[in-house]
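Down below is the structure, laid out as structure tokens.
All protein chains but one are shown at their positions in the complex.
Read from first to last, the chains carry the letters A, B and C; within each, the first residue is number 1.
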Amino acid sequence: MTGDRPLLEIRSLEVVFPTPGGTVRAVREVSLSVNPGESVGIVGESGSGKSTIARAALGLIELPGRIVGGEVLWRGRSLSDEKIARRYRGRQISLVSQDPMASLNPIRTIGVQMTEVMARHLKLGKQQARRRAGDLLEKVGIPEPGRRLDQYPFELSGGMQQRVVIAIALSCDPLMLIADEPTTALDVTTQAQILRLISSLQKELGLALMLITHDLGVVAGACDLLKVLYAGEIVESGTADALFHHPRHPYTAALLGATPRLDGTTERLRIINGQPPDLRSVDIGCSFSPRCPNSTSYCESEHPVLEPDSRGGMFACWHPQNHLDARSVPREG
Amino acid sequence: MSATGSTDHQLVRPPSHGWIKAVLQDPSALFGVVVLVMLVGVALFAPWIAPLDPTKQDLGARLLPPFYADGGSFEHILGTDQLGRDVFSRIIHGSRISLTIPLVSVTLAGVFGTAVGLLAGYRGGRTDTIIMRIVDTLFSFPGLLLALTILAVVGPGFWTLAIVLSLRIWMVFARITRGLVLSAREAEYVDAAELIGASPARIMLRHIAPNLTAPLSTLAVIEAAHVILSEAALSFLGLGIQSPQISWGLDVAIGRQYVFSAPWLILLPGAAIAISVLGINLLAGRLRIAADPQESAKRFAAAATVPGAQSG
Amino acid sequence: MGRYVLKRLIQAALVVVSVTVVVFVVTRLIGDPVAVMLPLEATDENRAVLEAQLGLDRPILVQLGDYMADAVRFDFGDSLWQRRPAIDIVMERLPPTMVLVLSGFVLGLLLGAVIGVVAAIRPGRWMDRLFVLLGVLGISLPQFWIGLVLIVFFSVGLGWFPTSGSGSLRHLVLPAVVLALPILGRIALVTRSSMIDELNTPHVKDATARGLSRARIVVAHAFRGAGIATITVAGWELVGALAGGAVVVETVYAWPGIGFTAMQAIERHDIILLQGVVLVIAVIVVTINILVDVTYTLLDPRVKFD
Partner (left out) sequence: MSRPLLEVRGLSVVYDVGREGFWGQRRTRLQAVDDISFSVERGQTFGLVGESGSGKTTTGRAILGQVPISKGRIIFDGQDVTRMDGRQLRSMRQNMQLIPQNPYGSLNPRMNVRDLIAEPLVVHRRVRNARQATERTVELLELTGMSAADLHKYPHAFSGGQRQRIVIARALALNPHLIIADEPVSALDVSIQAQVVNLLQDLQERLRLTYIFISHDLAVVRHISHRIGIMYAGKLVERADRDPIYQNPIHPYTEALLSSVPIPDPTVERARRGEVLPGEPPDPISPPAGCRFHTRCPLSQARCVEDEPPMENRAPAHQVACWVR
């Protein structure tokens, strides 16, 4: 494994979903890559296309959704070839999804759900797989792993279920973990446990991590690189430090301002006016322009493209924020 | 939370009136509509449509084959039976029973069953437990056999038949209604209406009842098909409609004795039953989808997977 | 768990008792058994004799008590037609019915499940549409008619199968197929619909994301879940075949089973034999329902915990 070749490469991806009300353009011109051992956070609100990107990275855009442009490459090979995708999925790229209760089959034991994956990819025998399953459960911090193997998901708490899902994801020694809102269904204290677990496993095993979330707090500690999605597009990307401390795109800045903070000092949250756009009829100009404080008529008619900035990051905006601290941006009051 | 968030919004949309259009675009449902319209039309206007008196015997013209077979003629377009009665006219008149029996039985069963289901679902607690225990018990009865016994002892007849058939299906309405009421009561907006102090009557009428109409009318259509089949079977066994009244099932039973010499006496009236029930069931299948917004979204998704199908 | 089993047993007993009472009420109170059993020209004296013979001259509650006490021992009295215990006749005729019903049921269940699963794999495609139409046909065609149609074509026309009777495997084919049709239809439709739901659950999608083979996902994940609905419907269909379909199909094919016997009893005004048939079938139906419940707990671990 060479360090300079990306594991996952998404190039100009376009995904649409036909609905009775029109075709939803869920992902537009998205390009990104993840290198071995890297932790990339993808931040966006609902409808921003972040989960679709997670699915695409597994070659799993399901009908009625369709990839209408671009490609997804895993170590240089296209995942739109179902045969190739099936070989890597669960083996080299694993998924941890939002709701662990929904992610596990309710009527099969945890042991069966763990061993079937190892039987498929690692061709392990029943006994071997079971032993490995027990070890994995221990590794993700589940007490009495032997007993758990014969239990059903509903006999475990949400936090324990998510640990099982993580154990399954790690069971074939993958190169990359995709965690799609892994803690949204969990309580705060459990969320902290799970985030800590994912981070430490990532470092320990040298995994690449793609962490998808709506919560800026969740990615702040866990990711080195960030991509901010708005209405199906990446509007800004860069290192976590750069994005949090010196956001260039007004949406990134506004999102930071709108996020309530425990250590915050202000009484009022900064708001972003209006609603996200209807993805069935996207404007020709900048999608954020109707809600943007910096917007001009130019923004409404000309679509900004991602451009590199001086710090190695990228942003798509005609009127970017200055290099100021996000917290010094004037707050609405 | 997903990229398809906007489709989730579609799911909570109330069932729109576009369903008429949807039904007409679906060939099997369209077939169902045509069958149903024909059944109703033929039953209503039977005396005017039928070329001959269905009960008029003509022993000189016994067992004449239909027009398509050797020796058939257009005078008796579908042939005659062992008493020389015109099969076509009998089929046309037979539609009346196939319309009235389900109408009466389903109405009786629907009204009674829905009332019981509403009571159980809305009162809950002990009332619910007792009612549902009774309903469960009745579900475990050997249905048709018990109906046969009642008809054998009490004696057949239109009303006995209609009542016995409604006794077999009212529990379905009770159970479904109760389920619908319970799930509607779970709805957060019902909870919200209770919180603002809306009266039970208002909650029932304004917030719960609208959830019942679509599924219950679909159920009525499904059960009507079921009743047509049961009536035909009971009449075939000699315990339903009795001569001189005309029923398709009864005519098949008569034709049975001529299975070697005059198979049309079986084939044609039976085909009338089969087509009617098939049409109604196909329509019901589409109605069920139209009544359930989630189901129709699924259907849309499925249709979108077919290459060349409409994509919005 | 104990409470659950006890509840089910009590409910089963309740069903049998209430069927017994309903049959009693129908035959003794609503109907007039003596009038039904005697020929039209019978005198009042004949009436009185038969009434005394059947014990109908005693108070109604005493009759009910005796009736129930006898019913518990499966003693329904002597058949008027054959002049021997009704239960003996029922027991003689039960095995042919079981052969017919079980073969039709297994045929319908297996074919229906396979059709439902295959249809659900690609909803909306021509295969699915064809199978759905097949399923709707199965539940729409009147059994007595399709039975006669098959006789017209395969027995009268092609001479492949006998028109009626029993004794060989060839006798079994047509009635079993007719009995299987509605079962196949309903099982196929229900299995298809719950398979589609199941294939769209997040856990099935995540199983795909784990790289499991399509076959394993369809069989080990989706069908296992969908199977719960299939089992429920299979239970209803088995009951329907036994208590309804068998009567019709056996009558059409003169299959010497319990349903055919019921119709013979009705023709010969043998109410005692008829009620024997009804009560024995009621017991079997209740047993089937319990078996379905047991199957549930085997398939769905959540049921055990109520």
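The rule is simple: a residue touches a chain if its C-beta (ideal position, glycine included) is under 8 Å from a C-beta of that chain, and two chains touch if they have at least 3 such contacts.
This is a predicted model, so every value here is computed, not measured.
Asks: Thinking of the whole complex, not just what is shown, which of B:D53, B:E75 or B:D191 touches the missing chain?
Replies: B:D191
Asks: Please pick, from A:D150, A:D173, A:D241 or A:E307, the residue that touches the omitted chain in the full complex.
Replies: Of the candidates A:D150, A:D173, A:D241 or A:E307, A:D241 is in touch with the missing chain.
Asks: Which is it among A:Q191, A:S237 or A:Q321 that touches the chain not included here?
Replies: Answer from the full complex: A:Q191 touches the omitted chain.
Asks: If the hidden chain were put back, which of A:S12, A:S157 or A:S301 would touch it?
Replies: A:S157
Asks: At which residues does chain A meet the chain that is not included here?
Replies: Chain A touches the chain not shown through residues 45-46, 157, 159-160, 187-193, 195-196, 214-218, 220-221, 240-241, 244-245, 254-256, 258-264, 267-273, 275-276.
Asks: If the missing chain were put back, which residues of chain B would it touch?
Replies: The list for chain B reads 9-10, 12-14, 187-189, 191-199, 202, 206-207, 210.
One rule holds in what follows: only the chains that are shown with their structure count from here on.
Asks: Provide the labels of all chains in contact with chain A and in contact with chain B.
Replies: Both chain A and chain B are touched by C, going by the contact rule given at the top.
Asks: Using C-alpha centres only, name the chain that sits farthest from chain C.
Replies: Checked the centroid distances; the maximum from chain C is A.
Asks: For the interfaces A-C and B-C, which has the higher count of C-beta pairs in contact?
Replies: When the contacts at A-C and B-C are counted, B-C has more.
Asks: Please compute the C-alpha centroid of chain A, do the same for chain C, then give the distance between them in whole Å.
Replies: From the centre of chain A to the centre of chain C is 54 Å.
Asks: Between chain B and chain C, what is the separation of their C-alpha centroids in Å?
Replies: 21
Asks: Quick check: what residues of chain B touch more than one other chain, meaning two or more?
Replies: Residues 305 of chain B each touch two or more of the other chains.
Asks: Hey, which residues of chain B end up touching chain C in the complex?
Replies: Counting only chain B, the residues touching chain C are 28, 133, 136-137, 140-146, 148-150, 152-155, 225, 229, 232-233, 236-237, 239, 249, 252-253, 255-256, 259-260, 263, 266-267, 270-271, 273-274, 277-278, 281-282, 285, 298, 302-303, 305-306, 309.
Asks: Touching chain A in the complex: which residues of chain C?
Replies: Where chain C meets chain A, its residues are 201-213, 216, 220-221, 224-225, 228, 299-302.
Asks: In their complex, what parts of chain C are in touch with chain B?
Replies: Against chain B, the touching part of chain C is residues 11-12, 14-15, 18-19, 22-23, 26-27, 30-31, 33, 36, 122-125, 132-133, 136-137, 139-146, 148-149, 151-152, 156, 163, 196, 200, 239-240, 242-244, 247-248, 251, 259, 262-263, 266, 271, 274-275, 277-278, 281-282, 285-286, 289.
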